[in-house]
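One structure is given below, encoded as structure tokens.
For this view, one protein chain was removed and the others were kept in their places.
By letter and in written order, the chains are A, B and C; residue numbering begins at 1 in each of them.
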Amino acid sequence: MNAPSEPFSTRIKVCFSDIDNAGIVYYPRFLHYFHLAMEEFFINELQIDFADVLHTRNVSLPTVHIEADFRQKLKYGDRIDMEVRILELGRSSIRWGYKGYRQVGGEGLVVEGNNVTVCVRTDSFEKIDVPDWLRAGLDAYTARLETARSPS
Amino acid sequence: MNAPSEPFSTRIKVCFSDIDNAGIVYYPRFLHYFHLAMEEFFINELQIDFADVLHTRNVSLPTVHIEADFRQKLKYGDRIDMEVRILELGRSSIRWGYKGYRQVGGEGLVVEGNNVTVCVRTDSFEKIDVPDWLRAGLDAYTARLETARSPS
Amino acid sequence: MNAPSEPFSTRIKVCFSDIDNAGIVYYPRFLHYFHLAMEEFFINELQIDFADVLHTRNVSLPTVHIEADFRQKLKYGDRIDMEVRILELGRSSIRWGYKGYRQVGGEGLVVEGNNVTVCVRTDSFEKIDVPDWLRAGLDAYTARLETARSPS
Partner (left out) sequence: MNAPSEPFSTRIKVCFSDIDNAGIVYYPRFLHYFHLAMEEFFINELQIDFADVLHTRNVSLPTVHIEADFRQKLKYGDRIDMEVRILELGRSSIRWGYKGYRQVGGEGLVVEGNNVTVCVRTDSFEKIDVPDWLRAGLDAYTARLETARSPS
């Protein structure tokens, strides 16, 4: 879907129930959008269903840190394109980066954030190293983006 | 409820539907817990219903920044005491601090975070200064905590 | 808490994020309130934590049928008292009844509904009979209400 130089991106529609009593997206829902984007990243970029990650490969990715900036309000009916990047790949942790852009109107960045997940076994919650298959997939993704950006 | 030296705290029960498919609290729910604690802070510490803040006083507090660390996993059946503090009080912004402690077992801090809200008019979303009634309430709360901590 | 003649009831506050973009409680949230009330019924009326039902006693109660009528709109800041009754107790199924009353103003019934749950093993989802400990608790609850209603 995405050109070689472009990060993985997925379109998210603000649904009716995401709106809070101030008339805008309830801010914890943005973190839900981050998670949805990560789920889509797994299936579309790595070709692995996140449900299989959890239940077949026995790997969970609990979040230990989150930070985010909300630059524009979103309303019901808005759509954003949420980009996913790998900011850091540690021994057992991954820092994921997210940038959400309003689809219509081109007014730029709506939300930007990152979270750190650690790898644990789903069944025991024992901390583990980033599995090889995941490290390889994330490295390949990062390499694709960097190669595309490099001058020829 | 709270002793003079103690920050406002409210008890939150992890409900059945807060749990995700990895068997722990879905991390965006922690931000929801922060918001619930802020709502309780308004009614219990400031004696103002947050619904009145929005709709009678015409003030909304959208979040523009969030950061949080998740130090322990929470499971269904757990209860946490969530403390609320005022970390910074700017011209139109407020930085709220949250610390959540597991109630049973005394194993210490479960989640810690802060968010920055800006004051806007509910009807127009126009940015405004922190209203006097709110500044006075937050200052009084902070003063109570600091006085209690001061040596006699 | 409740008088002998009164059904179990728990107070639920409409929280900020329960409101949808039409300014009222998003109707699926009412079913969530039903579930919250059932969770409170277990711990307060039967003295069994619902988390223990699931994970220690290995019993889950998936819902196979729901129906509900929404008679008044609820707004942020509203509180309702949600009553729980046992309408039918079958071999493996339970029909739970719920009635929610607005706390302030006494305007009567807000929501009324019932759902049917079946008993299954949490680990295998195999259908089972209503366990004896649960049947005994539900029978005792129903008997308490009926005795209280009977003329002396």
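As a convention for this text, a contact is a pair of C-beta atoms (placed from the backbone, for glycine too) under 8 Å apart; a residue touches a chain by one contact, two chains touch by 3 or more.
This one's a predicted model, so the numbers in the text were calculated from it and none came from an experiment.
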item: Partners of the unshown chain among those that are drawn; value: A, B, C
item: Which residue of A:D49, A:D123 or A:D139 touches the chain not shown here; value: A:D49
item: Omitted-chain contact residue, chosen from C:L31, C:I48, C:L89 or C:I128; value: C:L31
item: Full-complex contact with the absent chain, from C:A37, C:A51 or C:L134; value: C:A51
item: Residues belonging to chain C that touch the chain removed from view; value: 21-24, 26-29, 31-32, 35, 51, 54, 60-71, 73, 113, 115, 122, 125
item: In chain A, positions touching the absent partner; value: 15-17, 32, 35-36, 39, 49-52, 54-55, 75-77
item: Interface residues of chain B (partner: the chain not displayed); value: 16-17, 19-23, 26, 28, 76
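Basically, only the chains that are shown with their structure count from here on.
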item: Residue-number overlap at the chain A/chain B interface, same or different (half cut); value: same
item: Sequence positions of chain C contacting 2 or more other chains; value: 16-17, 76
